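In this view, the complex is presented without one of its protein chains, the others remaining in place.
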Amino acid sequence: MTEPRKTVMSVEEELEGDLGTRRMIVNFGPQHPATHGTLRNIIELDGEVVKKLEPEIGYLHSGFEKISEYRTYNQTVTVTDRMNYLSPLCNNVGFSIAVEEMMGIQATPRCAAIRVALCELSRIADHIISVGLQAMDLGAFTVMLWTFIEREKLYDIFENVTGARLTTSYTRVGGLLRDVPPDFEQMVRKFMVECEKTIGEIEAVLNGNRIFLDRTQGTSPIPKDVAISFGLTGPLLRACGVPYDVRKARPYSGYENYRFDVITGENGDAWNRYCVRVAEMKESLKIIDQVLKTMPQGPIYVDDPRIVIPPKTAMNTPGGGMEGLIYHFKNYMLGHGVCPPKGEVYSSTEAPNGELGFYLVSDGTQRPYRWRVRPPSLYNYQAFPYMTEGGLLSDVVAVLSSLNIIAGELDR
Amino acid sequence: MDPIEAVKAKYADQVLGTGTHAGQPWIDVKRDRIVDILKTLRDDVGLDMLTDLTAVDHLNQGLPERFAVVYQFYSVKDNVRARVKAWVPEADPTIDSASALYRSAPWAEREVWDLYGIKFNGHPDLKRLMLPENYEGHPLRKDYPLTGRGERMNFPRYVP
Partner (left out) sequence: MGLESMLPDGVLTSRIEALVNWGRKNSLWPMPFGTACCAIELMGTLSSRYDLARFGAEVIRFSPRQADLMIVSGRIALKMMPVLLKIWEQMPEPKWCISMGACASCGGIFDNYAMIQGIDRFIPVDVYIPGCPPRPESVIDAVMEIQKKVERESIKQRA
């Protein structure tokens, strides 16, 4: 373990006043009950007031960017699941869109619509957990159990569609793993009704609760220009009043066809962030409703056998099966498969935490030369000292839980 | 104002190449006056958010310099994106820090120092971010092996 950080005060400064008080250094360590992952904060306290806060990260650094240089593009999708593990489908979709942009291909309309529907369901999963954990950190344990029930229902839907509860790895370059099952619409509509009821219950419990309001209102407001300079994105930036949403600014995957509002807050404090998240969940339900109503029929794979493997029926039919067999074989050989042209691209999508960006550099082979993830949590967490210095120790917990820092994405 | 025009007007000798790809302008520059270039982009062009700061290691690719520090920008009011790439040689991997201009730069620069070994002059607190303090080596360089050099085994065993 690293040694305790040395302060830069002299002995006289430390023993100030008649009481002979001293500043205390508290380690809000990497293993703590606020289950936001492995974050460490070294807090210098003067009584209850936070004088200096120094975060330390890297306790979950897994070398994502290095291992993807040894994997093909379609294999890297499995790695993107493990970044923001509360909403893995958003990461999958973001990555596939980045590679497709580099290759200059567009997904089919049905594939785009399914991606939007699953992204929005993931967004609800992420926001509902974030609200639940925020409430749990401030004492309302029941809300967390309610939100986990909704998440279990979402897990059932994801398992039916993708095959896994959490680590879905559903999208591929140019398409998806497979089409949605026939009862997808029915499952999702049933979930939407129940989810709306639960969101109403959560609002009824928290919106009027004196303790919740006192602990979140006025905690760490951020002015707009400071928020933009820090690179904050997502609900944190929108709670400050800046209406920046990547889905509206740079629409991808057919988002321009759906009507939804960008929710903004007023002064960026913890209360506004909570309100923005709850309102965004309702907007997501609206988007899913529109997607289910207008879901086009058709293929989900791009019609390019060099990128997408042909279906098995093309292999097994006599007289015409040879081409399918060759493409099946070739796509997995070294040097073939998804090989984007030389170049680089920066593509971003709206993850529940903010702007999830992918910077890809390709050298023409089937492995990415450089794969950089722009994690929203890193830039959100960098503003944490600004938000807490000068406040009370109990506000540190209230602010941390409202930021929704995912350690997997932060440290990669 | 167009980012490419703004940079070319004032710093034409620093620009190595420009272009536009998928609606995003990109500019390749030398590293000497990078802080002035970033200041022009922030104040004159209005790119007020530094979305990302990273580096790429072009070892053995036949390019004149080995490292490239890449800055991604975004302008919230005009909805314009831009990318600036500053080339850094292997012999002297240092570049000026952008921490004074953008508050999102410090940690990104610490991460680049940690994983690539590029030093940022003028950074308030340049130390490792992701790896332990006593780690030796810069893992994301292309000549560093994937499985490391034995650091992951180097812990005291548990003795009950």
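Here are a few things to note about the model shown:
Each chain carries a letter (A and B) given by its place in the written order, and its residues are counted from 1.
Basically, a contact is a pair of C-beta atoms (placed from the backbone, for glycine too) under 8 Å apart; a residue touches a chain by one contact, two chains touch by 3 or more.
Predicted model, so just to flag it, every value in this text is computed and none were measured.
The hidden chain makes contact, of the residues A:Val49, A:Ile67, A:Met187 or A:Met295, with A:Ile67. Contact with the undisplayed chain is limited, among A:Asp46, A:Glu152, A:Asp214 or A:Glu323, to A:Glu152. Contacts to the hidden chain, counted on subunit A, fall at residues 1, 29-33, 35, 37-38, 58-63, 66-67, 78-79, 81-82, 85-86, 144-145, 148-149, 151-152, 155, 165-167, 407-408, 411. Even with one chain removed from view, subunit B keeps its contact list with that chain: residues 130-132, 135, 139, 144-149, 151-153, 155-158, 160.
Heads up, the rule we're going with is that only the chains that are shown with their structure count from here on.
A separation of 24 Å divides the Cα centre of subunit A from that of subunit B. Residues 2, 57-58, 61, 63, 65-67, 70, 101, 225-226, 228-231, 233, 242, 244, 249-250, 343-346, 348, 355, 357, 359, 361, 363, 369-370, 372, 374, 378-379, 382-383, 386, 411 of subunit A touch subunit B in their complex.
By the touch criterion given at the top, residues 21-22, 24, 48-52, 54, 56-57, 61, 70, 72, 76, 79, 81, 83, 102-104, 106-108, 115, 128-133, 139-140, 146 of subunit B touch subunit A in their complex.
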